[in-house]
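Here we show just some of the chains, and they stay where they sit in the whole.
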Amino acid sequence: RMTEAPLSGVVPMFVVMKFDPEGNVTTFEKKKTELCQELSLQARDLRFQHSTSLTARNNCIIIRMESLKAIVTPQCLLVLDFRGMGLERWLVLELPPQLTSQTHSLPFEFRALEAILQYKVNTLQAKLNEVEPIILDILESLVDPKILSADRSKLHILLQNSKSLSELETDIKVFKDSLLKILDEDEIIEELCLTKWTDPRVFEESSLGIDHAEEMELLLENCYMQAEELGNNARELKDLIDDSESVIFINLDSHRNVMMRLSLQLTMGTFSLSLFGLIGVAFGMNLESSFEEDTRVFWLVTGFMFLGSGLIWRRLLSFLGRHLEPSVPPPIPPVWKRNLKASDAKAGIR
Amino acid sequence: RMTEAPLSGVVPMFVVMKFDPEGNVTTFEKKKTELCQELSLQARDLRFQHSTSLTARNNCIIIRMESLKAIVTPQCLLVLDFRGMGLERWLVLELPPQLTSQTHSLPFEFRALEAILQYKVNTLQAKLNEVEPIILDILESLVDPKILSADRSKLHILLQNSKSLSELETDIKVFKDSLLKILDEDEIIEELCLTKWTDPRVFEESSLGIDHAEEMELLLENCYMQAEELGNNARELKDLIDDSESVIFINLDSHRNVMMRLSLQLTMGTFSLSLFGLIGVAFGMNLESSFEEDTRVFWLVTGFMFLGSGLIWRRLLSFLGRHLEPSVPPPIPPVWKRNLKASDAKAGIR
């Protein structure tokens, strides 16, 4: 929207970095209109509306991968508006050798396209690599059976990272969809093989025993499968978060039950003491009980109080023990075991 | 249903706002039958049965997008029944400049269709923009690890907004499906290019190097991808709600466990005090214990009561500490770490 609707008088400019097959790199500014004329493109071809797109137009491949906007021609690769996007390191150090490498004899556009798609895959991989260890670490510490209560600042970080993971999953899906759209239509794959249509001499030279369209399909499919693998990893990580949360809940619940039993046992003790303490309170009243003069009564009543409390408590505890262990039909386990073998047999038939 | 089945004698009328390519806007009322005759449409073409539809009929594009009903012809755009629908602002301020803009040389129906579809996308976006910050704010405050209990009025608002989000997701899906239905059939796309069939002169003029059907496909695809992006955002938001709810539950459970441990520790203290208080109660009885005359006994027994309580409590607390920390096999963590590296290696192979 911004590139397209400038205030009148402001001419839209692109800052362009140009790479040619010989490894020369030049940087210059150019008006959008001039660039269009030069490449025989139309203004709307350079709108870069969608965050991820890959199209062939008039013997150019126009690519946008989030912050990276590029045009591939048979003779050069133009990277547009590259400043302040965190692309510098890649543009200066990694891209040039990839563009000039001679490991395969395919024309320039293949090397350029591969470098850009690989950059995208690496970006996604880097995001996953950033999120994954943090999540694993936090889960590791949260499912620790020793903890009584989850560390809540860790939960906060987990939440943020699982949000990032969701966004990453969307990114991977969008990237996969854009590749799939091309892989599903042989026509578009053909259009991406620029040299085939522009430079018959180079084409014939390079295509000894090689079908350009097939090579292009392989290149795209390769990236697709890498993205698929990333997607699988992200999904597994999501599953792990879900499973871990269940385990955390069971852990917390178990702790609570253990504490509750302890608490209940002590409540039983307190109750016993209150019950028999009442006898002491009774004898402590300023009322005449006619036992006042006999020394043995003191020891008798005191002993009764302590012993009674102890006995009642013991009975309550053993009642609790019985109460929490209902009788269940014991022959249940074998059913599962048998199923297990049946399914083994089933799966191993051939 | 209402437009279609009038009580006999009541003639169905449309309030129509007409936009022509020169930017003239006129408003008038017209009988449904007259309108049909004028545009050579049949009555059933103007039933607007479904809340979202986009069809081409006899060189007109008939559109309904919830409250917006419109007919696009090669010469004008008619908006029907526009009153009281909240469309006024858009009709008066935003639509006219879009219809008269000359940024691309495509015929009128393209500008009209783009404006309407963009209006729909903006409406969806606006709904999301309304719901998203509320949900994020509420989640932000609900997952706050400091809170002991969730603010229940916030939960109510969250519930309402996640209901709105569900409805928005349905709306986006319906919109995407209606676009997809057209994108899947090249025939319908061709039909949407009205000028191609009605005005060969304008068509030839405008189509220098431009394929109208391809332009139409681009226009629709563009809207489709915007809707897709909105759908992705809505889905991510739903995921975030789910994840946050898990975190809220863990938070609440953790709080409870912490409080339970404190409560248990105090129950232990109370138990100890009751136990040794029983001694005091015993000596408080109006029974002769033969120690009454000795002053040291008072201090002895008092000291024993307090010290005993303290010691028992300490033992109970340390018992609790041990009880809640079961011994676990320590070599478990490395498994995950190793997996992590393996998956790194796997994903980074090429």
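Letters are used for the chains, namely A and B, taken in the order the chains are written, and counting of residues starts over at 1 for each.
Just so it is clear, a contact is a pair of C-beta atoms (placed from the backbone, for glycine too) under 8 Å apart; a residue touches a chain by one contact, two chains touch by 3 or more.
Source: prediction; values computed, not measured.
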| item | value |
| --- | --- |
| Homo-oligomer size of the whole complex, from 2 visible chains | 5 |
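Here, only the chains that are shown with their structure count from here on.
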| item | value |
| --- | --- |
| Relative orientation of copies subunit A and subunit B, as a Cα rotation angle in degrees, nearest 5 | 70 |
| Centre-to-centre distance between subunit B and subunit A (centres being mean Cα positions), rounded to whole Å | 20 |
| Residue numbers on subunit B that touch subunit A, as the complex places them | 103-104, 143, 145, 209, 222, 225, 229, 232, 235-236, 239-240, 243-244, 246-247, 249-251, 253-258, 260-261, 263-264, 267-268, 270-271, 274-275, 277-278, 281-282, 284-290, 316, 320, 323-326, 328, 333, 336-337, 340, 343-344, 346-348, 350 |
| Contact footprint of subunit B on subunit A as seen in their complex | 4, 42, 44, 49-51, 125, 128-129, 132-133, 136, 140, 145-146, 148-150, 152-153, 155-156, 158-159, 162-163, 166-167, 170, 173-174, 222, 226, 229-230, 233, 241, 245, 248-249, 252-253, 255-256, 258-260, 262-263, 266-267, 269-270, 273-274, 276-277, 280-281, 283-286, 289, 291-295, 297-299, 301-302, 305-306, 309 |
